[in-house]
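All protein chains but one are shown at their positions in the complex.
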Amino acid sequence: MRRRDMSEIHPVLVIGGGPAGLKASADLAELGYDVVLVEKLGQLGGAPIRWGYKTLAPELRPTEEVMGPLIEYVEGNGNVRVMKNSVVEGATGGLGDFTVTVRNLMNGATESLKASAIIVATGFEHFDAKVDPRYGYGRNPDVIGIHELEGMLKEGRVVKRNGDPPKRIAFIFCVGSRDKSTNLWCCTVCCGVSIKQAIELKHLLKDADIYMIYMDIRTFGLWEKLYWKSMEEYGINYIRGRVGEIYAIGDKLLVKGEDTLVRGPFEVLFDMVVLAVGMEPGSGTAQVARALNLKVNEFGFLEPRHPNIHHDSGRDGIYLAGACVAPMSVEEALAEGSAAAMQVAKALRRLQRAVVK
Amino acid sequence: MSQRKKKGEFIVERNYVDDQRIIEPEKLEIGGVDMSGRWGLLVLPRTIEDFDHSLHAMVKNHPRGRNIDRCWQCGNCTAACPVAEENPLFNPRYLIYIIKLGYKLEIEKFGNYVYFCGSCGRCSEVCPKDVDPSGVMEAIGTALRRKP
Partner (left out) sequence: MERVELGKEEVEVKPDQWKLFERAVFAAKAKLTYGTVEEYLKMLERMKELERNGEITVFHVEEEFEPVTVKTLSGRRKRIPTVELWQHKSCGQCGHIPGYVTSLYWIMSQLGVPYVDDTNQTSCTAWNYYGSGTSNPVALTAVFLRNMHVAWERNAYPLIHCGTSYGDYKEVRFMAVMSRELRERVRQILKKIDRDIVIPEELVHYSEWLHVVRHRIAERKKYDVSNVSVAVHAACHTYKLMPEDYTYEDDVLDGVRPAPTTSVALALGARVVDYRNWYDCCGFGFRHILTEREISRSFAYFRKVQPIVRETGADVLLTHDTGCVTTLDKSQVVPLAHGYKETVPVMSDSQFAALAMGAHPFTVCQLHWHVSDWKELMTKMGIDWERRLEEHKRYVEEVKKRVREPEFIRSPGRRLRPRKDSRELSS
């Protein structure tokens, strides 16, 4: 009679190479566990890297400061096997002994793997504003999403389609959020991100006039600082209301809405409109829910056993982390990645301690 | 004597139409047909079509108006204001808002109510963001008088 040693424990499968998945992989690797990290796309980093987030709210620190070391550690660590362009197609078994099928999306080959536990961190997708025709997104070239602006800010060049710098810019909050015709929930971060971007725009385009069209400002916690700063130091304007239609006239955009404080309609021409698009569970999350037979809630996010305990998927040996459970910021996703890794470590320690005959 | 009492008095829902929007010429004629009065009246739209930040800039440069940009429209000032308690048309929060965004028609309608401010300073005591609304009222008054 003896106890299992580390080498008898199968690797931990992490699905999704964004902030939560990377953090979980890195933490487990550091604890000495083998990890298989499966990522749907050809690069690690998730949404922040895919869309080229320039900085992170609330302190406007470069995204690389957070994501760089994580990606480097995971890719350089011998304990983590990274499988890019791959998806998990199914899993049988349970804690300590899963058999997982992984398909490579490039060549179609499937591979069968053993895994001791699974962490699902499939993240979110930015709301596709084409779905909501009122903004003319996809038709009007100068109507962009915050994820696209982030990339432009990173390049240090924000211009209209015709090459001119925009003089008057509107941010429209809650696009694809808090709306019965699209998504019902609040994405929690778009207020903060939009305000962060407005400040960065002011650095880049000093003469630009920026108008934030909002229903409520939800810069929770310490992100509130951004909100105050944007008004007091950067003179960014806030209009309370919601936009009903964007209509292109020449190379300008006519934004129609109501100023609910004035109780009257406005129709003002802007050079550029930035849509604070919300977060959706995305196809990756839906796919993994089917493959692993996980519960999804009415919104399409993965549903934990207990609403306040995100990491517990309700299936033994499968843990959840990050924005596949609910909309959240990068900082929260990182914390959830760590939390899920801790749960896995705990469960595997119990397995190791179990006596093998 | 047939003196007109009110501009566009026969408009059915007259209370919804601001005076400033009614065009009612004394004499109107087309092709020799007299169209004065009721049949010749026009009402301009009330849609806000632009921001005019000129007054806002003047207020910001005024020593007591310099904190106007801090305002986030919570309404503590109006809640504490003894004048607003009596006069619904004097609303310091609203005055700050329309000056900040430069809504012309609203400023035309409500700008002069700024002089109702009694300068008691109660608003400035309760303001959570140190806007000093009482000072901003003074600055708005000055800006309105100076505006070309």
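Annotations
By written order: A and B. Residues from 1 in each chain.
One rule holds in what follows: a residue touches a chain if its C-beta (ideal position, glycine included) is under 8 Å from a C-beta of that chain, and two chains touch if they have at least 3 such contacts.
Everything numeric in this text was worked out from a predicted model, so none of it was measured.
The chain that is not displayed touches the following shown chains in the complete assembly: A, B. In the complete complex, the hidden chain is touched by one of A:G32, A:G68, A:G94 or A:P133, namely A:P133. Check A:E59, A:E245 or A:D316 against the missing chain and you find that the one touching it is A:E245.
The chain not displayed touches subunit A at residues 133, 139, 245, 247, 249, 254, 267. If you put the missing chain back, the residues of subunit B touching it would be 8, 11-13, 17, 23, 25, 28-30, 35, 38-45.
Here is the rule we use: only the chains that are shown with their structure count from here on.
Centroids built from CA atoms put subunit B at 44 Å from subunit A.
Looking at the complex, you find that subunit A touches subunit B at residues 209, 211, 217, 227-228, 231-232, 235, 237-240, 259, 261-262, 264-268. Residues 46-51, 53, 69-73, 94, 97-98, 100-101, 103, 106, 129 of subunit B are the ones that touch subunit A when the two sit in their complex.
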